[in-house]
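Only one protein chain is missing; all other protein chains are in place.
After this line comes chain A, so read on.
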């Protein structure tokens, strides 16, 4: 039937966004994000908004409305240990489910992976990393180290130029996420306007509150089948408050390190006691394991003398 051939393929008249939300797997990722990450309410909100935008955009494409590929490059700013890398990983999964990146893997790099040691070394090195990240997300941690204003011959500038070019020309092939401390990222963007204009989503990661950190500590322990007793929990609460006041506080990462050390002390304590142990004793961290920390004495000796 020649008449039928001439007709365009019928576009769907209606799209059920809620149905799309479930079937694309986006709902699942957002649920994982909610369950696995404690706190970070503003970040979760932003990601939900981004997901909604992309879903609507996809629906518009299906209905044949005008659209252009949205710019998806992002910057994650926040203090260390607030979950930037973890969220980037989820973001890669999200963009993959929505079909904006083809493979959905995350390539995490720092300045060392992009910038070379001598003339002519930087370009191949940066391109190598970019090629590996194609089809996925390139996560550049502490991106501001790429730009060193005090040294105009620094090879970082070359890496920046290649990055900008690929971010523009290969928008369909990869998504770049820059991460780092908020104040230094601001300075970085101010001196590299090319980056600012190519990044559509700026997401700020707030610090965790003390209560959130305590919950994080308990989740971390739970994963390894450990738990606090009542005294241990109180000591941990005091520890978090004390640790925050000290230099080099890295949110969840500090907590993880503290717990590792507490487990060390617990093992020593049980070993020196020499008494037979049961599963309950083996998996309980008590007050003694936490309060032996140097943090309560005002931190390490060299840090005390500084402050």
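Basically, a contact is a pair of C-beta atoms (placed from the backbone, for glycine too) under 8 Å apart; a residue touches a chain by one contact, two chains touch by 3 or more; residues count from 1.
One rule holds in what follows: contacts and distances are computed from a predicted model.
**Student:** UniProt protein name for the omitted subunit, picking from "Energy-coupling factor transporter ATP-binding protein EcfA2", "Urease accessory protein UreG", "Ribulose bisphosphate carboxylase small subunit" or "Phosphate transport system permease protein PstA"?
**Tutor:** "Ribulose bisphosphate carboxylase small subunit"
**Student:** Out of A:93, A:136, A:156 or A:232, which touches the unshown chain?
**Tutor:** Reading the full complex, the residue touching the unseen chain is A:136.
**Student:** Kindly state which of the options A:70, A:124 or A:297 is in contact with the chain not pictured.
**Tutor:** Within the whole complex, the residue contacting the unshown chain is A:124.
**Student:** Kindly state which of the options A:48, A:102, A:253 or A:269 is in contact with the chain not pictured.
**Tutor:** A:102
**Student:** Pick out the residues on chain A that sit against the missing chain.
**Tutor:** Counting only chain A, the missing chain is touched by 102-103, 105, 124, 127, 130-132, 134-136, 170, 173-174.
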